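Yeah, one chain of the complex is gone here, protein chain that is, but the others are all in their spots.
Presenting chain A:
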Amino acid sequence: MTAPRSISAAPLVEAHGVHKSFGDLHVLKGIDLNVAPGEVVVILGPSGSGKSTFLRCINNLESIDRGAVLVAGEQMGYRVHDGRLIKLSPDAAARQRRNIGMVFQQFNLYPHMTVLQNIIEAPIGIHGVPRAEATAYAHELLRRVGLTQKADAYPRQLSGGQQQRVAIARALAIRPQLMLFDEPTSALDPELVGEVLATMRDLARQGLTMIVVTHEIGFAKEAADRVIFMDGGHIVEQGPPGEILVNPQHPRTQAFLARFI
């Protein structure tokens, strides 16, 4: 399984035999995945297949029970000391994910801050970017997501689609090396989905490394370098969208895609 773009560099994301349980519920049953820099990976699968959980394991928002996840060569949630693996403190774990942007299903904008404040919070507070520079970049990002006039609005004054585009701008503001999208359009009214997907397609074209969990087959078809189909905590099938979406081999994939055609 090679990425269609000929990228020779070491993988940006590596998952090795990742297992995760919530109590008795075994959600991830051994996930292996490499994502190359610049690659756009779309993860599809029915509800409960573990795809969102896996995404949250990549930046260690969920800890894993077995296996390992590495981003940019660093093992997420752990450090190695004298050859021994030692669990990071919550603050150190947070620091480890400061270069990973994340977009949530429920947007999760900070409601007490304006759009501009939402965007410059992490660059100023965590990355030490000077305020003037962070503000200028925030305005540029707002222009890119088509919300130039909303800098001083509060999140609740925006539509869902606008909020999600602000959330994307907020994640881009940290100049991430990796972007994670957790069902970014699932909480949106159907007529607002398009504007968010358009923004995401732009990012994909610009060579940002993206892992997207979604139900939007159309987005996968147009923007993905590779489509991963998950079911029951396993990766069932993966490959370029032209193959997976057009000519799926696995019966579970076929059954899933049949519902969208």
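Throughout what follows, contacts are C-beta pairs under 8 Å (C-beta built on N, C-alpha and C of every residue); 3 or more make two chains touch, one makes a residue touch a chain; residues count from 1.
By definition in this document, contacts and distances are computed from a predicted model.
Of the names listed as "Choline dehydrogenase", "UDP-glucose 4-epimerase", "Serine protease" or "Glutamate/aspartate import permease protein GltK", the one that matches the UniProt record for the absent chain is "Glutamate/aspartate import permease protein GltK". For the chain left out of this panel, the touching residue among A:31, A:61 or A:116 is A:61.
Here one chain is not drawn; of A:88, A:113 or A:257, the residue touching it is A:113. The omitted chain makes contact with just one of the residues A:90, A:190 or A:251: A:90. Residue in contact with the omitted chain (choice from A:84, A:156 or A:259): A:156.
Residues 59, 61, 90-91, 94-100, 102, 104, 106, 108, 110-113, 121-122, 125-126, 145-150, 152-159, 161-162, 165, 174, 195, 198-199 of chain A touch the missing chain (whole complex, contact as defined above).
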